[in-house]
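The complex appears here without one of its protein chains, the remainder shown in place.
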Amino acid sequence: MTKIGLEIHCQLTNLQSKLFCSCKANYREFSPNTNICPICVGLPGSLPMLNQKAVEKATMISMALNCKTPEKIAFFRKNYFYPDLPKNFQITQFDAYGPTSIGHDGKITIEGKEIRIRRIQIEEDPGRLIYEGTSEKTQIPLVDYNRAGTPLVEIVTEPDFDNPKQVRVFLNILVDLLENLGVSDPTLEGALRADGNVSVEGGNKIEIKNVASFHDLEKAIHFEITRQQSLVERNIPIISETRQWDDRRKITISARKKEEEQDYRYFLEGDIPWVKLNSDHFKKLREKMPESIASKRERYVEKYGITNQVADVLSSDKYYADLFEQSHDEKNAKEIANIITTDLMGFVDTREKRETSKLTHQHLTELVNSIMDNKITRNSAKTALQEMVSTGKSLIEIISEQDLDNVSDESTISSIINEVLNEEANAVQEVKEKPETVNFLVGKVMKKSKGKADPSMTLNILKKKLGIT
Amino acid sequence: MSGHQSWFDLNLGISALKYIGEIKNGNLTAEEFISKTIERIQKVDSKLHAYLSINEQAVEQAKSIDKKIKAKENVGACMGMPISIKDNICVKGTKTTCASKMLEDFIAPYDATVVSKLKAEDTIIIGKTNLDEFAMGFTTEFSAYGPSKNPWNTEYVPGGSSGGSAAAVSALECIASLGSDTGGSVRNPASFCSVVGLKPTYGLISRYGLISYSNSIEQIGPITRTVEDTAFLLNIIAGMDPHDNTTIDNQNENYLNDIDSGVEGKKIGIIKEMTHEGVDKQVSAATNKAISNFEGLGATFEEISLDMVAYSVAAYYIITATEAGSNLARYDNLRYGYDFDSEGYEFNSYLSKARKNFGPEVTRRMILGGFVPSAGHAGKYFLKAMKVKSKLTAQVNEALKKVDMLIAPTVPILPFRFGEKIDDPVALFLVDINTVTANLTEKPAISIQFEISGGLPIGIQLLGKSMQDKMLLQAAYALQNTVKLPEVPI
Partner (left out) sequence: MVSKEEIEHVAKLMRIEIDDHVVHIDRIQKMIAYFDILDKANVESEELIVREQTIDALREDKYIPYDGKLIENLKNYKGSYVRAPKLV
C-alpha cells in the first residue's frame, strides 16, 4: 500500500516582525541584506526575543487543525552547518521532554478520509542563497539574510495519504484554512512550502525535498510512486534516502550521498524560558479566531438557502467570504452570493487584481439591492460591477454615466420587440414550433436594449405577441 | 575640605563610592584620575597583561565629564569613574575578541546592555580585559594573546576566566570591572586576586551583548575592591531588559541601602562537600576563621550536606560543552572574524580550516560539545547532566529553607603557578568544584577577599537564595569589615 506523508512550512506572513527580532516579517520588499539586525544575523552577544503574536498565530493553527495543545511550550536548537543559517543552528521546537511544541495529535478530514497531524512547531526560516555567475564552475554562492528569522509554522502529517490526489485536496483545504485564519497569505511567493515522503508496498520511506510549489509536489509524488513501484516489480530494494525534485527534468534525483549521518544534537534553547499557556490564553484566542470555513459553508446553505456549490466557493476564499459577510443581509444574501461567485470572480481572480480593486462591500450591497428592486438588470449590473472594481465610482454615478438604468416601461420594450420580430423571421418561426427556444429572442431584445430591458417583462410581452405559453 | 589634592598623592586605590565623593567635593577631577590610571596601566600592565585593549579617548571623555560637572549640568552617578570590561562583552565600535584569534577583527556594532547602562551613568570604559579564550578556563592561560599575571605574585595565575578583570581591579588599573561567571569565572579570579566578585541570581543582569559560552547558566558580574562598590554597580546594571528574555524584574531594588544591617540572627550552612576533602590547609583555616568571625557578629552555623556536589563538575562540563558547541558554531568566519579568504575552498573544508583559529582548549570543548549531546551519547552524558543539575537545585533549595545562606571557600586551593595544572584537565576540573553549584542552581554567590596566606590571597564564598542578592551583600559587607588586608604589592 502506498503511504504518503507531508511536511508543510507556512510563513506567518501577517506578522509585523520576525520571530526573534524586530526586523520585518515580510522581507520581500527589501534589497539584499537591508532587513537584518544583530539578532537575525546571529552576531555574538545577541539574544532571541520571541514574538508573542507568533505564538498566538501558531496556537490558532494548532487549534484549527484539532491538535492537542500543551500547557508549556519549549524551544530547542537544531544544530547543523549551512551558509544560510547565521548561527549554524536553527531555533525550533522538538518533543524531547514530552510534547512541548505548539500542537500535536491533530486531524482533519478530507473527502471522508481522516488525515492525522503528528506535530505542529514554531521555527525560524533561514536566509536565502543566490548564485552569481552563469556556469556551474564560476558560480559564487551569496547569502541574503533578509529572510533569516522569518516566523514559520511547520505542520507534519502522519503518512495517511494514499495517492497524490488526496495530497492536492488536503493542501487546497489547508491553504484556505491558513488564509481564513489570517495567519498567512498563500499568494506570496515562498509563503507556503511542502516536502513529502513516499513509501510503496515492500519498500522503505523516501523523502522528497526541494519542491518549489504544491503543484510540483503532486508531480514529484506521482513520479516517486511510479519509480518505486517499478523498482519493486523488478525486485530492486528501495533504500531509505532523500531525493530532490528536478524541476527542469520533472524527475526526482538522489540527493548527494552524505558523508556523515545527520545528528542535529537537539537540546533546549536556554535563551527562551518555557512559555506557559494557560486556559485563558486558549480561551482568548478561541474568541479571536475567525469562523471556520466549514461552519461558514454550513451557515450559508442553511440560513440563506445558498446552493452547496456556491457556498463552497464563497466560504473557502477569505476574500469573497469577507466581502459577503460585510455586504449581505438576510434578504439579499443569496443574490450577493451569486453575484460574487459568477460575476465578480472574473474581475478579481489574481492577487494583483484584488490589491488594485476599488470595490467596497457598500458597492456590492447597493448593486444587489438595485437588482432586486428592478432598478437595474442583471446584465447592466455586471457592467457596473466591473466599473466599480476599476474606478470605485458609486452606482448612481455609473448608471448616469453609462445610461444603465432599467427599461421597464411596457411601450418602449414593446417597440424594441417589434423590431426584433421583424428582423428575426426565421427564429420567430422556430419559436412558434418549439416555444422553449424563446430565450434566443429574449437575448436579442436584451442586446438591442444594451442589456437594460427588464428580462421578465420582455419574456411576458414576447409570449403574448407570439401566442405561446 | 582641604582644597585641591596634589597630582602625586592621588590614591588610585580608593573605592567607587569614595571616588564619587571626592569628585563631588571638588577634591578630584575625572581627568586627573583617568590620566593617573592610564599612567598606572602603562607602568604595570606590561607585567600583568590585564588588558587586551585600552580606550584611547578616555582622557577626552574625562575632560568632557569634568566640563559638565563644572557647568553644573546633569552628570551620571559614576562621574567619569574608570571601569574595565571583560573582552567577551560588547562595547560599540571596539574590538571584542573573547581573547580568541577567531574574533581577531570583530568590532562590536552595538553596546551590551550593561555597557549602555554604565555609559548612561558617565562611566569611562577604560579598556577591555583579558580572559581565557571564550571564557573557557580558570587561569587565563588559554587566552590566545597570552596569560594575565597575579598582581600578588606575577609567577602565579590570577584565576579565570575573568583573570584580566580581577588583576586590573586588584592592581589599581581601574576602580571596578565587569566579568562573566559561567562556573566561577568572576569569583575564582576575585578570590585569587583578593577582590570582591559577585555572580548574581540568574536573570538579574542582562546578558545582551555578553558573548555566550554557556548561556543557560552564566551571568555578568561586577568585580570591585569593596562590597559596597559591588552593590553600587548592581544598582546600575541589574534589572529587566527588553533584549534578554531571561531577565527578572528586581523591582528596582537598592542594594546599597541597609548594606550595614549585619548578620545578627542569620543562619548559615557550611557545605560539607566543599569544606573538607581536597581543601588546602590554609584555605580550610581561613574558612574556619571566617565562620568564627561571623559567629562573633551573631550568626549561627550548621553543616549542610549536598551530595550532588560530587557530580556537579562533570555535569557542569557536559552542559557547558554542549551549549558552547552550539554557541560557537556561528564562528565560521563568513560574516565576521579574521582575515582568511574563502576563495577556492568548499564550504565544509573552509569551515574546518577557518575554525583552526580556535585555541586548543576551545577545540577540545567543541569536540566534547559534539560528543556528549549526540544522539548516541545524550542519554549517558547530557541528559544525566541535566538531571544532576535539577537534583542539585532541589537539594540547594531544600537547604536554603533551613538556613539563610551557605558558606564555603571560593576555591579549595591557593593560587598556583603557571603551567602547574594546565596539563591535567581533571585536576583543573576540581578547581571549580566550589563555584559551579551557584551557576547550576541559578543562585547568587559572592567571593570576598579574606586572607593573604604566605603572600597568596584566599577568598570566602557565600551562596544565597534566588533574588536575595541583597542579603548576600549585607553578609559579605559584615565579613569584609572583620578583616584588614595588606595592600597589593605591585
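So that you can tell them apart, the chains are marked A and B in the order they are listed, and the count of residues begins at 1 in each.
FYI, a contact is a pair of C-beta atoms (placed from the backbone, for glycine too) under 8 Å apart; a residue touches a chain by one contact, two chains touch by 3 or more.
Quantities reported herein were computed from a predicted structural model and do not represent experimental measurements.
Checked against the full complex, the candidates B:13, B:296, B:360 or B:455 give a single residue touching the omitted chain, namely B:360. Touching the chain that is not shown, out of A:158, A:263 or A:397: A:263 (per the contact rule at the top). If you put the hidden chain back, the residue from B:41, B:388 or B:433 that touches it is B:388. Across the entire complex, the residue among A:83, A:126, A:164 or A:455 in touch with the chain not shown is A:83.
Seen across the whole complex, the unshown chain contacts subunit A at 15-17, 22-25, 31-34, 36-38, 41, 49-56, 72, 74, 81, 83, 97, 129-130, 139-145, 256, 260, 263, 268, 270, 273-278, 281.
One chain of the complex is left out; on subunit B, the residues touching it are 107, 109, 202-203, 242, 245-246, 308, 310-311, 314-315, 317-318, 325, 329, 332, 334-337, 342, 345-353, 355-356, 358, 360, 363-364, 366-372, 374, 380-381, 384-391, 393-394, 425-426, 429, 442.
By our rule, only the chains that are shown with their structure count from here on.
Centres computed as Cα averages put subunit A at a distance of 55 Å from subunit B. Subunit B meets subunit A in the complex at residues 89-90, 96, 98, 103, 106, 108-110, 112, 207-212, 215-217, 242-246, 322-323, 325-326, 329-330, 332, 334-336, 347-348, 351, 370, 373-376, 378, 382.
Touching subunit B in their complex are the following residues of subunit A: 38, 41-50, 77, 79, 81, 83, 86-89, 143, 263, 265-268, 270-273.
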